[in-house]
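I have a structure here, written as structure tokens, and I will follow up with some questions on it.
For this depiction, one protein chain was excluded, whereas all remaining protein chains were kept in their positions.
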Amino acid sequence: MFGQPTSPRIRAALAGTLSAGLIFGLAACGDGGDDESGSTDASASAIDCAPYTKFGDIKGKTVTIYTGIVTPEDTPHIESYKPFENCTGATIKYEGDKSFETQILVRARAGNPPDLAIVPQPGLVKQLVSTGKAVAAPQEVSDNVDKFWDKAWKSYTTIDGKFYGAPLGASVKSLVWYSPQEFKDGGYTVPTTLDELKALSDKIAASGKKPWCAGIASGDATGWPVTDWMEDFMLRTAGPEKYDDWVSHKIPFNGPEATAALDAVGGYLKNDAYVNGGLGDVKSIATTTFQDAGLQIIDGNCSLHRQASFYAANFDKSTKVAEDGDVFAFYLPGPDANTKPVLGAGEFVVAFADRPEVKAFQTYLSSDVWANTKAKLSSGWVSANKGLDPNNLTNPIDKLAGTILLDPKATFRFDGSDQMPAAVGSDAFWKQSTAWITGQDTATTLNNIEKAWPK
Amino acid sequence: MSTVTPVTSTPPLVADKPSAAKTAKKRLSSPWASLAAIVLGVLWTIPTFGLLVSSFRPERAIKTTGWWTFFTNPTVTLDNYRSVFGEDGGVNLAAFFVNSLIICIPSVLIPLALAALAAYAFAWIEFPGKNILFLAVFALQIVPLQVTLIPLLEIFVNVKLTGTFWTLWLSHSAFALPLAIYLLHNFMREIPAGLIEAARIDGAGHVSIFFKVMLPLLTPALAAFGIFQFLWVWNDLLVALVFAGGGDEVAPITLQLANLSGTRGTAWQLLSAGAFVSIIVPVTVFLLLQRYFVRGLLAGSVKG
Partner (left out) sequence: MFNTASTTPEKILQMLSALLLFAAVMGVILFIAGRFGGRKGDRVVAYLYLLPVVLLLAVGLVYPGLRTIYQSFFDAAGDAFIGFDNYGTIFSDPDQLTVLRNTVIWVVLVPFLATAIGLVYAILVDKSRFESFAKTLVFLPMAISMVAAGVIWKFMYEYRPDQGTVKQIGLVNQVIVWLGGKPIQLLIDSPLNTLLLIVVLIWIQAGFAMTILSASIKAIPDDIIEAARLDGVNAWQMFRSITLPSVQPTVVVVLTTVGIATLKVFDIVRTMTGGNFKTSVVANEFYRQTFNADNQGLGAALATLLFLLVIPIVWYNVRQLRRSEAR
């Protein structure tokens, strides 16, 4: 049984998809594969192999892919590579690791990188490129990205004129989680402007309940949820152009725009009347893990929790995440009902080798075929790939996220802290935000971050 | 817990030494000493005990009520252990278990043997530069593992060893040496000089003194260090990740347990069960090696 170490994984993968297939069976049918013989058919369903023939005979070759995506989210990934493997006869070796973000740099610097890495931050892509070990994406990938993605996405990984990584998945961060039942009982309506959000918060607070719950503890990354809050408000109070200037440091980190944005966040997170439902006072935000905070909605201790679409994974199996379920999310409204800034994030595929089989696999991952295959296999996953058929997104929150991402009226912006230099984006910004929650004033906080920006 | 085995192994050795038996009696007759020992023992166990209880509670209960409420309102579930053993998650712990053992055994034996020889040289042979070298070796304990990662990995890449167990055996051995030499040196120094001198007068060389005089006397120290080195290697995640990569062929069980909690979750319930699964082996090793700690080994050979 230990003969092929990969076999248990694949078996598990099959089992996983099988149950996913049962739950989301309806959508999976669209492909023509029948439900019973299961996902092997569905995922191995004949894709068009033509795009990969030009890379020559790559049968028996192996491509290694290294990611931070681990059990159980890795299963649909591994499964979604099958059609490519069936087409080409190449083998994809998947390696998931929770400490990916530090390890990939160590490996790249020491000259032992994988063939491909799934990198969740443009800032990290830049660091990897600066090690000199990353190779630019092939023309085929570049063409796919031009065809299927908004051009902003391509810019995130274009460094010194060279394009390095095709986007893969995406998540929407501008979401507020709430209990549909509570809204119905209390007669609350989903707000469509920031003023309405404030009014709603006041209304709930007046009923004697703390409306918001928040948590920013996350080990050495403690503080990151505040950076998301601030970026969301920067987009809304200063607008997308100023936001871009702020992220790229064309305007100072501690300028009037940023001060206004952080103060606006303070209106929620540092407001004793608003927080921290079921968890304590303002300071308790700093020690509550981001995973736990939103669970207070289920317990009825709080009504609103701002967190990305992936937060759906934190509710246990008995919780129904849907518009008519126990918990759901609404779009964090813009300054007015017609302006729709969206804060999001995503992953990019960066290559460290340019062998034909690696190029072929990169091409597959950047295609609409892969996006649709993956969408059918997983829940809790969306992509900004325009070739993605929203009908393939099965669960309600993915549908919501997909709709927001593909909405032509929306102005998408990538998570700013993920693009900033590491000294700010994954150090000072987090640390100072945490200090801000526990009492440090806005001006000191922003000045300290500005000071940390590498000259 | 398996308390029976060691208890039965100790008494015979103690019994034939009247003095020791008397001491034991005297100890037990002091109620304050016993009380103090019990209080310390309980205090030390509570956090782990809480973890054990939690590992049998449902996820929701863990997150909303304290584990001590279990005794008034017991709700038992094996779900956490089921997930750890992959009945619904799809992880085959057995393969990783084998990897962990394969990594551990040489990583304990090699530094232990090397350090015993080196400690002997430092303790009982006169040579120029001895003290400086000893202090240098000892001070190397401070080098944080993290600074060695990139330089060592570069070397392993150059000699094409990445992804094999060799990287782990070699690096774990190197990292263990400073502490091992330091600890064993201390134990060697405690052995009466007269023993060595006597052996030398009898014409024994350093090789036979090492094997015939030192090794038998050092058993408790070797057992003690062996346990700790085993623990550190068993619980190591970082070294395995960097040098061997997380591939299924070489990844230890810690890696699998670390990844169990999901990409974005904390999954406390899985961690609690996983911690207990991974704790079983070190504790068994501790219990097995404990019998080497008994008094008399050293004293006996001095007399003989």
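Letters are used for the chains, namely A and B, taken in the order the chains are written, and counting of residues starts over at 1 for each.
Simple rule for what comes next: a contact is a pair of C-beta atoms (placed from the backbone, for glycine too) under 8 Å apart; a residue touches a chain by one contact, two chains touch by 3 or more.
Quick caveat, the model's predicted, so the values are computed rather than measured.
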*Looking at the whole complex, which visible chains does the left-out chain touch?*
A, B
*Just name the one of B:84, B:213, B:237 or B:260 that touches the chain not displayed here.*
B:237
*Could you tell which one of B:196, B:227 or B:240 touches the chain left off the display?*
B:227
_Give me the chain A residues in contact with the hidden chain, please._
2-5, 102, 105, 127, 130, 217-223, 276, 278-281, 283-284, 286-287, 301, 421-423, 426-428, 430-431, 434-435, 438, 454
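Throughout what follows, only the chains that are shown with their structure count from here on.
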*Please work out the Cα centroid separation of chain A and chain B, and write it as a whole number of Å.*
40
*Using the touch definition up top, name the residues of chain B that touch chain A in the complex.*
59-60, 63-64, 86, 89-92, 94-95, 98, 149-151, 153-154, 156-157, 162, 237, 241-242, 245-249, 255, 258-266
*Residues of chain A touching chain B in their complex?*
2, 5-6, 8-9, 11-13, 15-16, 66, 68-73, 75, 93, 95-99, 103, 106-107, 109-112, 289, 291-292, 295, 299, 310, 313-314, 316, 318
